[in-house]
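Yeah, one chain of the complex is gone here, protein chain that is, but the others are all in their spots.
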Amino acid sequence: MIETTIEVSAPAPRSRSWRGRLYAWYLSSDALKGFTLLSPTLLVMGFTMCIPFGIMVVMSFWTQIGFEFDTVFTLGNYAEAIEKPVYRALLLRSLTISSICTVVTVLVSYPMAYYVAFHVRKRKMAWIILMTVPFFSSYLLRIFAWKVILGYNGVINSGLKGLGLIEQPLAFLLYSPTAVVITLAHAWAAFAILPIFISLEKIDRSLLEAATDLGDGPVKRFLGITLPLSMPGVIVASLMIFIPTVGDYVTPTLVGGPDGLMIANLIQAQFGLINNWPMGAALAFDMMLVVAVISLLYIWLTRKAMENIA
Amino acid sequence: MTDVAYIDRPNRPLYVYAIFYLAFLYIPVMFLPLFSFNDNIYITFPLKGFTIQWYVAMFKDQPMWAALNNSLRVGCVSSAIATLLGLFVAKAVTRYRIPGVKPIIFVIMLPMVVPLIIMGVALLILVTRLGFNLSLYTITMAHVLISVPFAMATLISRFEGFDPSMEEASSDLGAGPWSTFWRVTLPMVAPGVLASFLLCFTISFDDFIMAFFLGGTDPTLPIFIWGQLRFPFRLPGVLALGSLILIISFVVVFISLWLRRWGVEDTQSGI
Partner (left out) sequence: MTNNDAFVSLADVSKHFGSVVAVDHLSFTINSGEFFSLLGPSGCGKTTVLRMLGGFESPTTGEVYIDGVPMSEVPPHHRPTNMVFQNYAIFPHLNVRANIAYGLRYDKIEKAEVARRVEEALEMVKLPGFGKRRSNELSGGQRQRVALARALIKRPKVLLLDEPLGALDKKLREEMQLELRALQESVGITFIFVTHDQEEALTLSSRIAVMARGKALQVASPKDLYNHPVSVEVADFIGQMNFVKAQVMDVRNGEALLDTAGLGKITTSASSDFVRKGAAIIVAIRPEKLLLSAERGSDGRASVQGTIKTSTYLGDRNHIYVSVDGCEKPLAVATPEAQASGEKPLDRESTVWLSWADNALILLPHD
């Protein structure tokens, strides 16, 4: 005979103890199992990042009195941060140096990422590793290396002198904003390549062939297809360089000289010599806000620009 | 001349550029080993002669050994913790449908981009507010924080390379969650775990900023080096030490990055 779906006449009563029901719920909930696994990491992140950040923000509204804090709410630190020319100047300089460094690094790294994505076929992984390795090797030592190179009696000056090209060492090499830009660009170059490379690698090769087929020359093809499609990688790369470099203080300390000091040096000093922690907290938060606003603006502008092209 | 597609034709100027780029990446740090064998207290051309006296002096330097010991301990503990946390996250996000997982990942990734000084300062405030002393423990805590994103990224890519039905098959055959983890998950992600550990270790071993803010009286190696940089007569010793560190960390990172990808293609083609 023809069977259709059979109703199960009397499903056994749900023999549910309280614990059984809880266990069944746990088994049935992906989210619950997922959050159980996530919870240790989230706890650690909360304790070492979110809570400290919250306390820092709170502290930025306090006042330092000797070694104690006056916990009365005040906007004084922020008023000072905005009004005092030296703070403004240092922040502005940090942003300028970071921006230049970002532009330089992305411009220099793009062709490299392009080369690996499109022209390396064998051992692509070896190339990628070769470019990433320096990023994870000692930051301090890399800066030190540039000090050795750019120094008054450093590699460049002593080398040029040895070749008889100059009489006196070039004093502007070390302890200048230029030195900071060069050092930072070198330090973050590896970081810029990866996102750009990934976005280039994702581009469907047939799109490029189609463009060629439709009559685009190499330049037009690059501007019309490759560049727009790799823009997400460029945006990620620039943010990944810009944001951390604004807050760098080791490079300016070692190779920047008085003209190369940045806002982070000042923040560090508030927690060291100057010993005004609330002011330092305010400056740090201030810097983060500015960086966040600039980053969002940058993302928004590039999106707009891409929409206009499209 | 060409056996390759039109799009893939070689581009000689780009090739030359790539070589120059790699030179730019590597040559600056090469000066450290070069001058570390130079028989001159001043780091300047022309080279004066070959010596290993800086290395000998370094090996006799007791504070250096103490700092190295500290760095190794902090590095091992923090990278073990970070890798374990990364393992949990990677398993969770690749195996379960979790609502709001994207913002969670974004938050965990933050330490990768937020200026280290901010996190250093914020942690310093927390630690002192809680009344803890600055010590190797506080540095370890900070290093866990900055390593977790890298551990997570490494392990997620490893987890994505392996089929979840392997774990399902294990539990189907009677293995409980722990048993499945030890008998299937861990062996299959082992290269990723090792890669993550090594990567986190180099991050901790190289970190200066967090250690600078959160260190007590026991210095880690970068803090020790920082201290040496103030004295010109100490610089050759730093060169010797730095050369060794660079070579070791290059090797370790290379192994780590290689491991991260190794075996992923292998298992995929095996399925």
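Per-chain numbering from 1; labels A and B assigned in written order.
The criterion applied here is as follows: contacts are C-beta pairs under 8 Å (C-beta built on N, C-alpha and C of every residue); 3 or more make two chains touch, one makes a residue touch a chain.
Please read these numbers as outputs of a predicted model, since none were measured by experiment.
The missing chain, though absent from the display, is touched by one residue of B:32, B:58, B:122 or B:188; that residue is B:188.
In the complete complex, the hidden chain is touched by one of B:53, B:69, B:133 or B:171, namely B:171. Subunit B meets the missing chain through residues 97, 163, 165-166, 168-176, 179-180, 183-184, 187-188, 267, 269-271.
Residues touching the missing chain, restricted to subunit A, are 1-9, 11-12, 14-15, 20-21, 23-24, 27-29 (touch as defined at the top).
Following the convention adopted for this analysis, only the chains that are shown with their structure count from here on.
Work out the mean CA point of subunit A and of subunit B, and you get 16 Å between them. Subunit A makes touch with subunit B in their complex at residues 30-31, 33-35, 37-38, 40-42, 44-45, 48-53, 55-56, 59, 108-109, 111-112, 114-116, 118-119, 121, 125, 128-134, 136-142, 144-146, 148-149, 151, 153-155, 158-159, 161-162, 186, 189-190, 205, 208-209, 212, 239-240, 243-244, 246-250, 254, 264, 267-268, 271, 277, 280-281, 284, 287-288, 291.
Taken in their complex, subunit B has these residues touching subunit A: 4-8, 10-11, 14-15, 17-18, 21-22, 24-26, 28-29, 31-32, 35, 42-46, 81, 85-86, 88-89, 91-93, 95-99, 101, 104, 107-108, 110-119, 121-126, 129, 141-142, 144-145, 148, 152, 199, 202-203, 205-209, 213, 222, 225-226, 229, 238-239, 242, 245-246, 249-250, 253-254, 257-258, 261.
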